[in-house]
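Only one protein chain is missing from this complex, and each of the others stays in its spot.
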Amino acid sequence: MKKLLFIYITVVICGCSNSSKKESPELNEFIAGFDDKPIEEIKEEVNKNIKQFESFTKFFDGSFANEIKKIGKEDERYEQEFKIDTTGVSKSLLQFDNVVFSQEFEDYQSSLSFGFKNPEKRKPLELGQGVSQTFVPKKIYYHDKEVKTDSIANYEVDFIFSDNWGKAKMIDSVDVLFKVDYLKDYDVVEVSLDNPVVNYQGGEIRLVKAQDNYAYITLSDTIGSATEIQAYNEDGKVLDNSGSSNNGIAPDDSEGIFTEMLGYLKQIQKKLNNDDFKNTAEFQEYLRKNLNVLGFFNDNDGVYHKEYYYYGTVNSVKLYFAKETDTRETLFRAYNVKPFISDAELFEMNTEDGLVFLNNKGETEISITGLDQGVAKIGGDFYEDNNYFYHLNRSKKSLDTLLVYDIMTFDNGIIGIQPEQKDDDIALFNSDNELINNKKYWNVREVGAILFGYRNEKWYIISAQGEERLVSGVNRVGDKLSDDRILVSNDSKYGFINTKGAIVIPAIYDDAKDFEQGITAVKIDGTYKLIDIQGEILLDTEEDDINFFGEDSDGNRIYKFGYGAKSYNYKGDLIEK
Amino acid sequence: MKTIYSLIIVTIVLLFSSCTNKKKLLLKYDFSKANSQSEMDSLLVKIGKENKDFDLDTVSFFKLNEIEIDGMHYDGVPVKKALLSDSYTFLTTDTINYYGKKLLEVIEAKKGLINSENTYNDDIQFIWKTEREDLDFKLNLVNGKHLAAIGDKDYGELKITFKPIYDVPLANIHKKIKVFDVKPKYVLNIRSYSNKYTVILDDIVIAENSKYTEHNLNRYITDGELSKLKIIVIPIDNSKFDKNGTFAATIYDETTKQTITDVQRTSIAGKSSVEFTLDFTPKLPWYPKAWNNGVNLRKEKNLKQKVNTLYKRIGDAILSKDEKAINDLFYQKQFEKQQLDQDVNFETARTYWESLKQIQNNSYKYTIEDNYSIEFNANGRLIWTYPTNKTDMIIFTGKEFSEQMNFYLYQPEGSNELKIIR
Partner (left out) sequence: MYRITVLLLFASFFSYAQIDYKSLIKNLEEITIETNLNEYFDELPSENRYDDLVLNDERFLRFYSIIVDKVSFSSGWRGRTMTLKFFDESRDYESIKKILSEKYGEPEIDQRDNSINYEWKVDEKELSLNVNTEDGVFKSFDSLDVIFNTK
């Protein structure tokens, strides 16, 4: 993990471009990362990481070590010409009503990674060119009622990775501001072999060199950065970009970012191995003084240098500068994906000294030292790592190893355990690892927040205390809870129960689907009908065949019957063709 | 005279070999000489030492080195590029001089001719699998058309993967198997529609109320005496047979496809159970020790305790990963089964051992059934136990892992303990 961080940081530094001030913030962050590390550990890490870094750079030989070459017409690759595409903007503002995050603790810090409650949606919509999206956290609601609004704006709302969100304390929810900035108007500046210099905004844009697939452009410091830069071949087609580098210094001055960086790291390695630094602070001071000297941190010529490589022969380059932008925003609330079952719940945190369990105020309640491998919470007081299951024994303040086949957790706090093998019946336990009833179930399933158990060919609803309520006359239970209705069936007929297990719509239908927005389709007396949640028939479609549901542009259900002969919208209105 | 004659021969031979060995002098690193992953790693170290400017990584945990150095070859065929990881080696020849063809021929000379793989493109692929290594060779056609018209630019890619070496005898049974001129494989085949069958061979219940219609009989044969096979048929729903119900069965030798004995198609309509017998004299070139010297266990007073002791031995051996103890428990059963089939395939024993290793690596506890019924076979010498509560006699449990076992047991004369025999 730390190794990756090292490489990641070095790559970040190399990739940073226009921030050409004396003490760049990236450099400071990098140096600050060493704050609490003993010098011996730094030495060991640098020695190990340099080898990895070297082989790492070899993989990037292709994209960073671009070369000028002639690309024939038949090998050229093109892309779309820049144009403002704001079609997704309105839709993008509506996509955040079901955002959740999962929170983990490590070394007294929280990290959050975001996602959508609907597992099919992985990340926010990608928007077209000229549009940028930002997330700004506004409020953190901690479980112990603390609300934090200051110094949180820089926390990342990341839908792929997890990011640091400050102190280790359970968060119930966060308020996030979502902003979309899009170009309303822009300037186009074109430089070409015939016309290589253009004046713009009091500065100069110059096409210094265009050769085969390569274009080298300089922009005066005073000009803002371009939103988009595209190259054209002689036929006017937009060429696809294959690589680029942005530097504070001219290309010929640097050997290649990685070679220079590597050379520098090797110097540091030599000094470390020579024990030239007495302690970490001296090492950091050395870094601060010397890394600044490196080319890309030191830019005095007042010009940005941009090099581009394309899949084709460059004839001209167009730069698009934002002239007028507009912003739309919306505020949404994201919830912790693990609902809190009780205030007594504890949350695990891996630290250097061992495993620590925090209460919801972020205070350490139990500390177990000597564990060198992290565990993850399954639910309640049950944990697991790659090899074993554990139960947190609060009185003994230790982790008891549970030698069982599998453990499953449910939202209402009940835990199911199979003691020996895959086909075992499931026994139910509470958070203290005590049996909640003495029954064994062939199958246990949660539908919505209701726990169902199947034994002796009967279905029961199981409460958090282990009390059973028989769902009579039913031998199959559906897996979706909507509009307080769950689809059930006996041998051949379908009906619906409510969340208390009472049969509110009797099993008289030959076919039925789940409810959505108060309506569903059922088949009785030969044809499909739409009914409401009381079971009242709203209309008869007069069709005997149902197709898979469709979806309208807002994601609402469309009912299709008779191989597309008739379609109804989610409200039950016939859709005209 | 003799001396001059010899001198001429020597000169000719020397000239001949020096012409062709000129290239060989430049070939320093022979990948075909490595017989194990550690020998390949040593070769990598040697290459690294003699080519310091290449700076190979011989230290990292998941190392991957890509080398293009002069002098690399596979048994005389120059190799242009080598990719070495700590679990496989990937060699590529140059696209000149028929090197792809030469590499194929050199491997075929070592490993023999085999069928090519079915690929979805024009590449030609051969995979040789032996106990020590897998060689996966691909001939990429550049200017060639097919194997009988290979072009000089066609290049070869060879992936060498070494297999782990197992010392335990259980994994090396194929080395002890004797092959005979005849290889009978007796199979019982039942032709009847959807019923349940109990098959008893020489007082051993091979199957009880099972739907399987094909049974391998070799493993229950212990001598060349007359064997009696009895089949009890009952309807699948325990009532009466269908009015069109018929039954037929054959014992045949799968190797020669000859029928040994059979029961012709017979109507069984309306009955609630039927019994058939087939007698045959198995003629095997080798008979196992099996349970021939087993004591009559009906007289054994502490039988249940002994069964429990045996399964506890199995459980402890697996959990403690005691190779010798595991070998002692299963060797006779596996050897006799493999010898009866005259199976010399090295994968049989290795696969069985690897499945046992999987149980050893993944289990953290075992539980033994304590409520079971005992069935006496072969005049009381062979027992099978039917668990009542559990799915089998011993269950191994790990994190989201489980495995189960049950065996035929006997007690050899002179011993006080039960042994696994089938």
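As written, the chain order gives the labels A and B, with residue 1 at the start of each chain.
As a working rule, contacts are C-beta pairs under 8 Å (C-beta built on N, C-alpha and C of every residue); 3 or more make two chains touch, one makes a residue touch a chain.
These figures come from a predicted structure and were not determined experimentally.
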Chains on display which the left-out chain touches in the complete complex: B
Contact with the hidden chain (one of B:26, B:64, B:147 or B:165): B:147
Residue of B:105, B:275, B:354 or B:417 touching the missing chain in the full complex: B:105
Residue, one of B:35, B:60 or B:116, that touches the chain absent here: B:116
Interface with the undisplayed chain - residues on chain B: 2-3, 6-7, 9-10, 13-14, 16-17, 21, 76, 105, 108-109, 113-116, 145-149
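Note that only the chains that are shown with their structure count from here on.
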Chain A-facing residues of chain B, complex: 55, 57, 59-60, 64, 66, 364-365, 367, 390-391, 395, 397-402, 404
Residue ranges of chain A in contact with chain B within the complex: 51-52, 54-55, 58, 384, 386-389, 403-406, 419-423
